[in-house]
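The structure follows.
Every protein chain of the complex appears in place save one, which is left out.
Per-chain residue numbering starts at 1, and chain names A, B and C are given in the order in which the chains are listed.
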Amino acid sequence: MAARVETPSSDVPLPESTPVPEPLSPTDTPSPPADDADVVLRIKDLRTYFFTYDGVVKALDGVDLKIRRGQTTGLVGETGCGKSVTAFSVMRLIPDPPGRILGGKVLFDGGDILWGLDKEATFTPIKGTNRVKISRSFRRIRRATERMSAVRGRGIGMIFQEPTQAMNPIFTISNQISETLLLHRGIEIVDGIMGMKPDNPAVAVALEGMVQASQRGKSGELRVAAEKLGEAAQLPSVGTQAYALFRAAGRDVEGARADVQNVLRGLKPSGLERSYLHHRKRLMELTDQLDDVYLREMRGEAGLGGARNRLRAKIRIEKLTHLHFGLWGIRGRAKRALERETFWRSVQLLEGMSIANPVQVARGFPFELSGGMLQRVMIAMALSAEPKILLADEPTTALDVTIQAQILELMRELKTRVGTAILLITHDLAVIAEVADRVCVMYAGTIVEEGEVHEIFRRPLHPYTQGLLASIPRLDRPDQEFTSIPGSVPNLIYPPSGCRFHPRCPYAMPVCKGDRPPVTIEGDDHAVACYLYKGPVRAD
Amino acid sequence: MATDPSTAAAPLTGSPTEPVPPAPSGRRPNPRLEQYKRTWFFLRRNTLALIGLGIIVMLVLIALYAITQPIPWNGLPECTASNNQVVKFTETGLPGGTSWSITINGVTSSTSGNNVTFSLASGPAYKFTVGNVTGYHASPASGTVNVAGAPITEKITFIAGGAVSGSSSGAASPGSSASLPSCSVCTYPVGTPVPGPNCYQTPKNVPGVIAPTVSLHPLTLGALPMGSLALQPDIPYFYNVYNGMLRGTDYSLLISFAIVIVGAFVGLFLGAVSGFFGGAVDETIMRLVDIFLSIPQLLFVIIVIAVVSTTYPGGLFGLSDLDTRVLLLISAFMIVWWPYYARIVRGQVLVVREQKYVEAARASGAGKGRIVMKHIVPNSMYPVFIQMSLDVGAIPILIGTLVFLGFTIWPTPYFPEWGTIAAFGTSDVIGQFLIGCEAGICVIPWWQMVFPGLALFLFAISVNFLSDGLRDALDPRLRR
Amino acid sequence: MSLSDDPNTAQVVISTHNLRKYFPIRGGLLSSHIGDVRAVDGVSFDVYDGETVGLVGESGCGKTTVGRLLLRLIEPTSGHTFYRPTPETVARLDRLYASVERMPRDNGGRVAAGQSASLKELDEIAEQYSLYRKSSGEMRKLRGKLQIVFQDPFSSLSPRMLVRDIIAEPMAIHHAGTRAERYQRVADLLREVGLNPEHEWRFPHEFSGGQRQRLGIARALSLRPEFIVLDEPTSALDVSVQAQVLNILRKLQTEQKLSFLFISHHLSVIRSMCQRVVVMYLGKVVEQAPTEEVFSRPLHPYTQALLSAIPIPDPELKRERIVLQGDVPSPAAPPSGCRFHTRCPAVLPICPRVDPPLIEVRPNHRVACHLYPNPIAKESAADLAVTASAPVATTVPATAS
Partner (left out) sequence: MRMWIYIVRRMILLVPIIIGVMTITFVLVNALPSYDHLVAVYGDPPRQRPWLYDPTVACNLLNSSMPADKQCVNPYYHNLAAPLGIGENPVTAWSQYMYRSLTFQWGTVSNDSTAGKTVPLIQGQEVTTVLAWYLPYTLELAIFALIIILLIAIPLGNLSAVYRNRPVDQASRVMSFSGYALPSFLLGSLLILGFVLLLGSGHSYYAHPPWCTSGEPTYNEFTGSWPVQACFAGGNYPSWLNQGVVTSPTGFPTVDAAIHGQYWLSLDTLARMILPALVIAFGSIAILLRFVRNSMLEVMNLDFVRTARAKGVPESVVVKRHAGRNSLNVTVTVLGLTFAFFIGGFPIIEDVFHLNGIGYILALSIQQTQAPLDFGLIFGSTLLFTYVVVIANCVVDVTYALLDPRVRLG
């Protein structure tokens, strides 16, 4: 079992001054602190390095961050300060090699996402040189990736900067949303299909209601009637479909009624199809159980290896024993029922993103849609699994101002409607001011200031925050002299010692060059890492 | 590292207010050297590329050595079995391609080439007669040769017109081209006792097939270290594979490099023109590229060479036969090769052309020539280099394939070029066991195809390893 | 066309009239010409000596194309850009273009015979001043006077050239000075843009974005130009660095009497940098006015929406915003009539049918919108009230802090 493989890739120069990173000791109990029941995600001392030819880029060097339930936390900083790397590290999406998370904790849902990190790779300095050799255990890394499927999507969702690049170009929009739906809400969907009652007498009544609403020509009433139809059939997507059919038919109400009746007639899966759906459901249940095991593992429960392997074996057997569905051609037919259901569900989701023509959008391909539209689709996709946290990585940077305004409007609305905690990553303080509740200011791989949004804007404490705020050209304050922070963002291969801002800081003191400044609490929910402030040091 | 924007950290910390840290050691930094160092660093981590580099360096050294050795290409040691002797008839005066024949000792052999060779047991004198050729008469039309210890060359001159003149007779002295170095080895049939030192067993009593004579303990090379290569199993003289390989190193390398460089130049020029000017020029060139790429390249080379050598049997531009053929080969391959380069270069130029620095040069008033030479060509070169290094390895293989198909590209059937040797060796082996060997004594002359094949393989694969390593080292996206 | 009240004090550097650039779309069976992307569709404005004109619009509105057209990096479909026309010429041009625009057209779209005199006169002026009529030799000489700084600091510097060669290249092309003199000037230029002269021995990839942008500015300055197109010079930069570049630009402008065309989508920067603003939407100018006018009293609904869409870095400030619905239409199939009517919150019945002309509704303030149908005489400008149906601009709040 040659688990560890020496990779030549890791033979990169390590500057003399860089200590070989020591991973966090695994003996720490990963239980969340009791005082903060509101915190859904907690990042502790996260360190992510990139081992490149030029040297070790210390992209994240001890990041501490909290995301609270129902709040929008803004993470703001300049290019290269590591804000995106933070999000990718949380999702474990750092390309490895060259990147590697070296230590820290990401506490989520009672467990540590980075569980077992220290066993994934070992670092040995090569004697007489300034290089380090990384031996990766690919087996453990693969296991960690598998484990992440329990978190990604349904635990933490993510949207990206370039919506046009972030969608798969060869699948339709509905196809891509359906994938997420089947992954995370598959059981519910299969149950819906199997348990639906298209013959229910209430269905006919509800359909009659739709016809009448349509004759009256009131689209609000039609929508309510459509929802009733969905309830009666015990499959909400039927309502959406019927609504779309009635809308498309316009005045031809009788035709629409016939169409809906056709749809209802075609809904019931046959016996063989039902057995395929059972199999799918069983697979999903097993996968869910496996995810549960993974989550428990992350929470620090020991001795789960047996259960995990049993489940994996069961999944394999389940997949093998149901090969015959493919041979009999049932899979295709049964999948169509699933596809229909997920299609209309994705239409529903798109409607929720205030997209005017959701059916058309769902049928379209990404290249047919504009950036703003795609960003809505991305948000719909990320929210379809109802994650606890949404990581939004510069969601409006690639968009025009007027479109950015639309997306920000949508995010504000979603915040109140869905209640998902959002981590909004952006370089634009103005966007933060518009949407965020709390702000974390990042500089060169560390968080320098953290606090409630009004507080930060009213009373910025850290010199970097002050400089950043002053350097924004203000529409409301014209003809100011442009102020800038002297110098530029430091090279993270050779980051400055002590406070990383000190070479650019107007208030730099000798002490700043020495140790990293501690994080002190300055007022209510306002913390800063700067020697200028002498408040109490933050506990953790 | 290019995958993540946040790692693109700025290496410089200069600003209007703070001075930039001075250059490392006071002297002016050489930035290009830095780039080479960087490339070498990535190449060094690729073991296969290093192996490839080593093999190529070795081959180049061998080629340099072989050039200094006095082994003429058409004078490859034709080793002769000790009990037989070669009698060679050389013709002058007939136009190329005309068939003529010689009868000696009751055996008639005809050819359209210049030479007819017989292998005759030493001792007696043999009578020969020259067959009639319409419109010519031969001088001498018949005669006698005394076969003694050395190979004999007899010259026949054909004179146009007139009737056949009377015969001349006399003992032919060894011909003037007997200066060819030869190596005599002693052969003996399977099952008979070893006659003496430097004697080698031949299967099926065929003196032309001799196994490698390398003895590993103690290391001796023998007369035929890599064995012999017999073009026809029944004639007693044969070729020394080792010498052929040695001599072939520089022929193969030179021809490959010549073909690739010429093809790349044409492709680079046409591709750059096509990509930069666009429009009708681009359309025309790209349609041409499509046309040339549709014709299977090997067949195209065959057709071009066949047509030209049929049309101009006497050679082109007054060049010697060998020079004509090398020129022909290079041109034919160039015609099939340039479209690949043109396509690569055009794709690259289309990307580079849209770069803002090209537009900036235009905004400063740079002319088209300057833009192409200073900006576009230097930035489109890397893929061309990589493709060139790949193609160099393919040429000897393609030449071998042509020869294997039975297509005549060299003036003599046996030409010291790896592909040619491998092709002859292989077809001989295949012939041996397809026709079948007698029960009990079935020796397959594996060395004929293994040694030249190995040379071809090693050359091509090391070139591939190296170019793959270079691609990885030069492509920032694939870097880690 | 002149906007300046007294054209004698300031010289026009660049004057562009009715500039159009259509990129053909090919399609169908035989790749025939099936339509045009109307990237720029009739743009006119002047740039005066020492002035910065802002060109604002969303992506795809054609503002970058305008910049490239002004330098003749691409050839226009029609229209002219005049370089340094004399004040009399400017006056003549205004008159001629006004008369050409008023010309009745017969069925074939041809100009009536009697008025072709104006066209002929225009042609004469164009022959003398228009960039698009210059021969390539004349154009090459002019290129030293007209320069450009690009948006992307990463692709605008050749990766295989040393910094000194990049900056000296324009001088080398124009054979300005000896080699030594050129490199001496490179060192001066580097100092001028706030870089260390030692940097000339490096490759561009060793610099950060802001530094590269400064290199681009140094290259543009090397031939002592008069007019520089700044094509989104700071949009790829971080805020803290952006100010450094903007300050350098301001300093250079005052020191060297440069004229800028500042192309940006960033209204806050425009407001601080420019004296006049041209707002574009889908290849057309919708509003054109002095900066203060545009920001304090935007007239076109698009400008109003644009202004209100800009997020303000102040959480205390809550304001009404106009959120435009839908996306920018494709310039390949622009909407009929007023191009903004598909998204306009104050659309009138006439909007989809008639394309509104750009008319002066307040002094020096031109708008292309049916809400403002009448050119207002300059005297009554003070009484100008926005038509009742126009959305009252919530726009920029009074300074809040």
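Following the convention adopted for this analysis, a residue touches a chain if its C-beta (ideal position, glycine included) is under 8 Å from a C-beta of that chain, and two chains touch if they have at least 3 such contacts.
From a predicted model like this one, the values you see are computed outputs, not experimental measurements.
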Residue in contact with the excluded chain [from A:44, A:105 or A:184]: A:184
Contact set of subunit A toward the excluded chain (per top definition): 5, 7-9, 91, 93, 95, 138, 142, 145-146, 148-149, 151-154, 157-158, 160, 162, 165-171, 179-180, 183-184, 365, 367-368, 378, 381-382, 385
Those residues of subunit B which, in the complete complex, touch the missing chain: 3, 48, 97, 99, 112-113, 287-288, 290-291, 293-300, 302-304, 306-308, 310-311, 313, 390, 393-394, 397, 400-401, 404-408, 419, 422-423, 426-427, 429-430, 433-436, 444, 446, 449, 453, 456-461, 464-465, 468, 477-478
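In the analysis below, only the chains that are shown with their structure count from here on.
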Contact graph of the chains (line, ring, star, complete, other): complete
Chain with minimal offset from the mean of all protein Cα atoms: A
Geometric centre distance via CA averages, subunit B-subunit A, whole Å: 59
Centre distance in Å when subunit A and subunit C are each reduced to the mean of their C-alpha atoms: 40
Junction residues of subunit B - those touching two or more other chains: 10-12, 14-16
Residues of subunit C touching at least two other chains: 208-209, 211, 244
Complex contact set, residues of subunit A against subunit B: 8-9, 11, 50, 52-54, 57, 59, 79-85, 88, 94-95, 97-99, 486-493, 503
Sites on subunit B touched by subunit C in the complex: 10-12, 14-16, 19-20, 22-23, 28-29, 31, 355-357, 359-367, 370, 374-375, 378-379
Contact footprint of subunit C on subunit A as seen in their complex: 78-79, 356, 370, 372-373, 400-406, 408-409, 427-434, 453-454, 457-458, 467-469, 471-485, 488-489
